[in-house]
Every structure is written in C-alpha cells, then in structure tokens.
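Note that this complex is displayed minus one protein chain, with the remaining chains in position.
For clarity, chains are labelled A and B in written order, and residue numbers in each chain start from 1.
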Amino acid sequence: MRGLTEALRELAYRLLREGEVELFLGYSWGTLPLVVRPCFATRPEQVEAFIFNPLCLPNLVKYLLRFEGRRVAVVVKKCELPSFRQLLADRNLERKKIRLVVAPCGGLLDPAKLQKEFSGQPLEFIADRGKEYVVRVGEEEKVLAKQLYLYPRCFSCPQKDEDLEPEDIRLEFSTSLPSLEVDPYAGVSYLEERPAEERREFWDRVFKRCIRCYACREVCPACSCHECCFDPPLPGWQRTVDWMSKAHWLPEIYQYHLTRALHVAGRCGECGECERVCPVKIPLMLLVKKLAKEIQSLPGVEPGILASYSPDDPEPH
Amino acid sequence: MSVKEWEPKIVAFLCHWCSYAAADLAGVSRFSYPPNVRIIRVPCSSRVNPQFVLRAFAEGADGVLVAGCHLGDCHYVKGNYYARRRLWVLQRLLEFVGMEPARFQVHWISGAEGAKFAETIKEMVDKVRILGPNRLFQEVKDICVG
Partner (left out) sequence: MDYRVITQEKLPLFLSALRQSFLLAAPVEEEGEVYFRLLEDPSQVYLGPRPSRVPPKIFFFPPTEPLLRYRREGEKWEVFSAEQDPRPLILFGLRPCDLQSLKALDAVFLASPPDPYYAARRENTLLLGISCPEVGPGCFCVTYGYSPTTSEGADLHFTLLGKFYLVEVLTPRGKKLVQDYASFFAGETAGALEAKQSKEASLLAKFVAPPQLTGVKEKLPSLYHDPYWEELAWRCLGCGICTFLCPTCHCFDIFDRGEEEGERLRCWDTCLFKEFTLHTSGHNPRASLSARLRNRFYHKLLYHYERYGVEGCVGCGRCVVFCPVNIDIREVMVEVRRRGSSGF
C-alpha cells in the first residue's frame, strides 16, 4: 500500500502544481483508530495527507456537487462508478471538468468486524496482501483471511471500470479480491420468507431507532435534489401542508424511508453509504436491494425505471 | 376505540375520466356499497404519487385503492401504464415491510362499470374488515426512542 499512497501523492502533487485541477479529493487518516476520512487539497503542499488503503470506506462522488463548475480530481473505487454516472446524469455535471482517479481496490476491510472480534485491543492496519489483510492487534501482527473481514459492499464488487474518459487516471497497483460466491439478495430473500407479522415487527423495531438525522439522505449520491420533499419549505408554525411532520413517530419514519427507497429505486448505485453513516445501524440496504431485485424482474428495464413502463409489466393486485 | 365500533377506513384515488365516473354511475344507479370509502378524485391514475398512498396510511387509512381507466383507455394515453409499474413496485415494498396485500389495491374500472365499482369496494371493505385496523405505520409512543 505504501507504493500506492506514494503514487497517489505524486499524482495529486502534479495535478495541483500544474493547475490541471483546482481541487483533489481523496482520503486521509482520521483522528480515531481505523478511521479514514475525506480529504481536500487545493495546494500542492497539502498532498502529504493523502492515503489509500482498504479502510477508505467513504464514497466521495457526492462532494462533486459542492464544487460544480470547478476542475476537480476525485479518487473513486470501481464500485462507486455507477453512483458517479447517476450523479452526472441527474445533475448534468460537466464531465470534462472531472478527473476520475480510479484506485486499485482489492476489497475494503470492515472495521466493525475487526472491532467486534478484537474488542478493547488497540488495532492498526498494516497491509493488504491479496488474499489476506495484515493487522496489528495489540502488540501482535495478525494475518486475517480477507473474506472474513470484508466490508459488506465488496461481496458484490463489480470488478469493472469501463466507460472512463481518456483523461481519467487508473492508478496501477497489484491487488486482488478473492473470488466470492455470494447471493447479493440473500438478506432480502431471508426476510421475504419470514411471515408478514415478523417482517412488520422487524421494521417497527429498527425504524423506531431512527432519529431522523437525514445522514442517509445527505450522503446518498442518488439523493441529489435541490429541494428534497422532506425539507419543509417554510419555517415551523407557518407550515400548513407538509408531506409529513417532524415527529419521530413511526408513521413519519415509515413515510420517510419508503419514499426515499422509491425515489432512489433504479438510480441507487448500491454504494451502501446510507447504511454506513446511520448512527443507529438501520439496515437501509435491505430496502434498496429489495427494490433492485423487484425492478430487475421487470421487462424492458431502462434507466429511470419508475418513470417508464412496458406493456408487459406485471399487474398490481 | 373498541373493536366493536371500529369501521375500516378506505381511501380511494379515482381517475376523473373513468373510475370516478364509475363511482358516479354506481350512485345514480343505486348500486349499494359500504360507506367506508373516502373518494379523492385525481386527473389520472398516474397522478397518484406513491407518497399519496403512504400518507393516507400514515394518516390512519386501513386500506387504499387506486383505480383508473382500463389499459389502453387512459385519457392521457399512457398514464395508467406508468401508474401500473410504479404502484406494482409500491405493492412489493409495502408487503416487504409487512403490510397485508389486501390493504393496497389497484383496479381498472371504466366509466360504464358502476356495478364493478360497487363490487370492488364491497370486496375490499370485507377483506380489510377481516384484517382489522392497520397496524403498520401505527403510532407507538415509547419513552425509549432512538
């Protein structure tokens, strides 16, 4: 990884110094163990902070909206390309001002799984060795099998980086993801097979935890509306008609989550950021995956599926 | 509210050109149907944003019906095709979170089908009555939130 980090810094340095981009968007270490955070460099001397390793979880593409019209380079992983393309299309971003820097990712390391396994011990990431991660646990270096500590989204890694522009940059570094045979809809199918009553209890329990912080929406690249239907257009007491009140009660919470799931259906790139940021661990990906699964079964599915139709669509009951 | 006095509340979104006319016809022709339904007239079934349905449930509906022209007869040519896809997806989602299928129904009822309208309402009310009050989206005021 060291070589990769170095290559990344050199690239950022060059692009900023030569004025090819005004901003380089990447990752740096955060202030907590195993935490990596988004990092923004506008001057060549700032590039020393950049890193790339399997703890670089955040999807940075939505930040592009904040710098619309500026020349920006952004580090992406392959799995984030669908969300990038969607954002580009939805918000009509100027593609030629954006430089994608595709990082060679061999699968992300799930810090939650590590913390669970080695709770209470100091943890430090050392290296990605293809089939294994090397992590320092306390005083000891441990070699951990990748598939046991892989971040959930990596189980459905697209492993492709097509449709890049000639100006985009692929960082070369040998990495590999062990081949994984998993059903991306396993969680959805499991829940589908439970009795309706149990499904309701499940969603009641998890939704009751929602604090309506809207982090899931703020981070979502498919939620890029200028005005979201959940943002009240008028201050407090003057509101008469709203989609729903600010109460943290189930009717409102269900409305929010089901609406959002429908709004992003067919546009969601399954980057999993909504689930990552949720402070009360609501399994939001179950909803979007459920819809993705249903939509795949529709005939003649095109982009914007819910705003299109086919004469052969199934009948509602 | 005791179970005895509970009556199902059905919200029906009816397209102006067909199903609303069918409701009218049912009235004029004196086909009887239960009074549990609150009708909301919409220009076309495709006017029904899924959020309307969610909001109706959140505000206490026990069942929601969307009805429009038969496929091919939509006044706006393709409106009900759009509605069909969208509402089919909404049905899958509602069932996934545990709602009983009978609570949210979509039917195509032409302006001439007053009897079919009355029959649809009657059947729906009967089914929802058996299911009881809608418990999904129900208010739970628990002191341990978050």
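As a working rule, contacts are C-beta pairs under 8 Å (C-beta built on N, C-alpha and C of every residue); 3 or more make two chains touch, one makes a residue touch a chain.
This is a predicted model, so every value here is computed, not measured.
Visitor: Residue-wise, where is subunit A in contact with the chain that is not depicted?
Guide: Counting over the whole complex, subunit A touches the hidden chain at residues 30-33, 35, 37-38, 40, 58, 63, 66, 116, 120, 205-206, 209, 211-215, 218-219, 231-232, 234-239, 245-249, 276-277, 279-281.
Visitor: Over the whole complex, note the residues of subunit B touching the chain we left out.
Guide: Counting only subunit B, the missing chain is touched by 143-146.
Simple rule for what comes next: only the chains that are shown with their structure count from here on.
Visitor: Counting in whole Å, what is the centre-to-centre distance of subunit A and subunit B, each centre being its mean C-alpha position?
Guide: So the centroids are 36 Å from each other.
Visitor: Name, in rising order, each residue of subunit B that touches subunit A in their complex.
Guide: Contact set of subunit B toward subunit A: 50-51, 54-55, 57-59, 71, 78, 81-82, 84-101, 105-106, 135-142, 145-146.
Visitor: Touching subunit B in the complex: which residues of subunit A?
Guide: So the residues of subunit A touching subunit B come out as 188, 191-192, 196-204, 208-211, 229, 243-244, 248-252, 254-255, 258-259, 261-262, 265, 280, 287, 290-291, 294-295, 298, 305-311, 313-317.
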